[in-house]
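Only one protein chain is missing from this complex, and each of the others stays in its spot.
For reference, chains read A, B and C in written order, and residue numbers begin at 1 within each chain.
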Amino acid sequence: MFPASFDYLPVRSVDEALAALAEHGTDARILAGGQSLIPAMRFRLARPAVLVDINPIAELAYLREADGALLIGAGTRDVAIERSATVAAGYRLVSDVAAVVADPVVRQSGTVVGGLCHNDPAGDWGVAALAGRAQIVVRGKAGTRTVSIDDFLVDSYTTAVADGELALEVRFPTPGQRTSGSYQKIERKVGDFATAAAAVQLTLGPDGTIVDAGVAIGAAGPKATRVVMAERLLIGSRPTTELLQSAAAEAEKISDPVADTRGDVDFKRAMARVLVQRALIATLERLHVGELR
Amino acid sequence: MNLAWKGQEQVSARKDVVWAFINDPDSISQCLPDLLEAKMIDAHSFDATVSVAVGPVRGKFKFKVALEPQSDQSHMNLKISGGGLGSVVDLLAGADVTDNGDATTTLDWSGTASMRGPVATIGGRVLDAQAERVIGSTFANVKARLAGAG
Amino acid sequence: MKIRVTVNGALYERDVEPRMLLAYFLREQCGFTGTHVGCDSSSCGVCVVMLDNERAVKSCTMFAVMADGHEVTTVEGLANGTELHALQQAFWDCHGLQCGYCTPGMMMTSLVLLKQNPDPTEAEIRAALAGNLCRCTGYQNIVKSVEQAAGALAPAAVVAK
Partner (left out) sequence: MPITPATPERHAIGLAMKRKEDPRFIQGRGRYLDDIVLPNMLFLALVHSPYPHARIVKIDKTDALAMPGVKAVITGEDLVAANLGWIPTFHGYDKQMVLAVGKAVFQYQEVAGVVATSREAAFDAAELVEVEYEPLEVIVDPFVAMKDATIIRDDRENKTNHIYHWEVGKRDETNAALAASDVHISGKMEFQRVHPAPLETCGIVADMNGGSGRLTLYLTSQAPHAHRTVVSLVTGIPEDKIHVISPDIGGGFGNKVPVYPGYVVATAASVILGSPVKWVENRTENLTTSGFARDYHMNVEIGATTAGKVTALKVTTVADHGAFDAAADPTKYPAGMFGIVTGSYDFPIAFTELDAYFTNKAPGGIAYRCSFRVTEASYAIERGMDMLAQRLGMDPAELRLKNFVKKEQFPYPSPLGFVYDSGDYHRTLEKALGKIGYGDLRREQAEKRKRGEYMGIGISTFTEVVGAGPSKLFDIMGIKMFDSAEIRIHPTGSGIVRTGTRHQGQGHETTWAQIVAEELGLDPQNILVEEGDTDTAPYGLGTYASRSTPVAGGAIALAARKIREKAKKIAAHVLEVSEDDIEWEDYKFKVSGVPGKSITMKEIAFAAYTNPAPDSEPGLEATFYYDPPNLTFPHGAYIAVVDVDAETGETKVRRFLAIDDCGVVINPMIVEGQIHGGLTEGFAIAFMQEIRFDASGNHLNTNFTEYLVPTSLETPAWETDNTVTPSPHHPLGAKGVGESPNVGSPAAFVNAVVDALSPLGITHIDMPLTRAKVWHAIQAAKA
């Protein structure tokens, strides 16, 4: 299938991009990796009048650690995360996700920030960003603001990025020695949207109690969802089998998926529980926590 | 794909005012969200073009809207059928109109949608939200426009 | 709009509609019909080409205008004159193709894999090829082919490092 006609505006700087957005308003859409947008355009579900291509903005393609966080620029592709030694060594949750987004070829074009901005209810990055307590840097005419991922993900395919604004960067706080995480996902085959997904990041205190916990589920509602009750249960407790079970049970309680060819509501809600539990166990194993009571 | 929702609006206007309002194609058309164009056909129907914009899905939907009032003035049905993006959407919105006896009126509305074509299968998750919005905001707008109309 | 794209080492200057997909640019503007199209949803990978000698991209999920000023390598750019590339030889030797439709994309994805990882395990090869579909071979002989090619390229790869 073939997209409808549009005007193409490659931009070489963020200011150029903002100017283009200001000029064309809601007719314009940002083109980054294009791995969700271009198929949507081929099916003619998306018909932007103007595409503002930010790929030429060289300075947006970066991946570095600074100010206690991993900074991923809007031009950085999933594959860069997947191949990064820094990420593999220090950001287990993020590297888990980078290996399972879409398919290995799509990951060579798709971007992390683009994925967050697309905010597909079954997308991977939003789930990980919630558990990893990420922040997004957004710039507009008014200036630059930093938005917590919880505020950023507004609704299906809708984010806090306002008309005329551009998301520049996502920041994953650098996990400490006693912090690790895991991403668990059920997909029917590589490249499919998640049937269910769960992300977990835990920080243990010196005595082995959980001092911080991020728990989120995907494909379980209009957008990636933080399992607040699970986090409350976990924080301040020592990990035990029944603690993990009751935390996982909270995921099933709040999971609100839509039935589709991937499965019915009951199955998907049960999987939210199973995957949270598996992610918790995998995380504790990575933190070298022995047999649970 | 079939979808269903329901909701309630408390309208601060007398029932006869509300009833007159929702029986008027011109007034109702102004309550459709993202209305681009409305063309009155007759006393009970009009053609409307609304813009759809959810995430990647952006386009125009053309609807034929028919008002089907119940003779006892207790219930109004809105048949909204049409489509765009190579697909078909049939919305059926119904509202029970109840006089609260205090110069206010309750609209208990419910809506169902059935979609066919590429959008139903590819953009289904997107259109779900959109169809709900069309029906939900229509009644919300009725409330808004009648606020304090006496 | 006017674009300049280097394809298999030669510069192609063309005036194209922004909506023209890279796959059709390569096939119809440059005459490289080895790059195929098999779906509309970025699922099948028969359109995979190599961009700037580093990325495997699905050329039907990229607009030709996005390749302006970039370098594209297609299956036609693999062989060195009449001398087959190790991947081509391996696909032939190991019966890594049947109908041949997915083969160019498979080889281009494999080419980028071997640049990144000159000595992949079977599991790594299967993981790397999971964005390319094949309906004929069941992948087994494709994986074998990539293993053979890796072996053949290994010395070169070591030198390159």
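Please note the rule applied: contacts are C-beta pairs under 8 Å (C-beta built on N, C-alpha and C of every residue); 3 or more make two chains touch, one makes a residue touch a chain.
The structure presented is a predicted model; accordingly, all values stated were derived computationally and were not measured.
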Query: What are the shown chains in contact with the chain that isn't displayed?
result: A, B, C
Statement: Out of A:27, A:65, A:150 or A:192, the sole contact with the unshown chain comes from A:192
Task: In the full complex, which bits of chain A touch the chain not displayed? Write them out.
output: 1-2, 4-5, 44, 103, 186, 188-193, 195, 261-264, 266-267, 270-271, 274
Query: What is the set of chain C residues that contact the non-displayed chain in the whole complex?
result: 17, 19, 24, 27-28, 32-41, 43-44, 46, 74-76, 78-79, 84, 88, 91-93, 95, 97-104, 107, 125-127, 129-143
Query: Can you list where chain B touches the absent chain?
result: 1-2, 83, 86-88, 114-118, 120-122
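By definition in this document, only the chains that are shown with their structure count from here on.
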Task: Classify the chain contact graph as line, ring, star, complete or other.
output: line
Field: Chain whose Cα mean lies nearest the overall Cα mean
entry: A
Statement: Note, CA centroid farthest from chain B's centroid sits on chain C
- prompt: How many Å are there between the centre of chain A and the centre of chain B, using C-alpha atoms for each centre?
  reply: 35
Message: Counting only residues that touch at least two other chains, what does the list for chain B look like?
response: none
- request: Find every residue in chain A that makes contact with two or more other chains and list them.
  value: 41, 43
Message: Could you list, by residue number, the parts of chain A that touch chain C in their complex?
response: 1-8, 10, 31, 34-35, 38-39, 41-43, 51, 53, 55, 77, 79, 83, 102-109, 190-191
Residues of chain B touching chain A in the complex: 53-59, 85-86, 118-119, 122-126, 128-129
Field: Touching residues on chain C, where the partner in the complex is chain A
entry: 1, 17-19, 21, 40-43, 45, 48, 55-58, 60-63, 65-66, 68, 109, 112, 116, 127-132
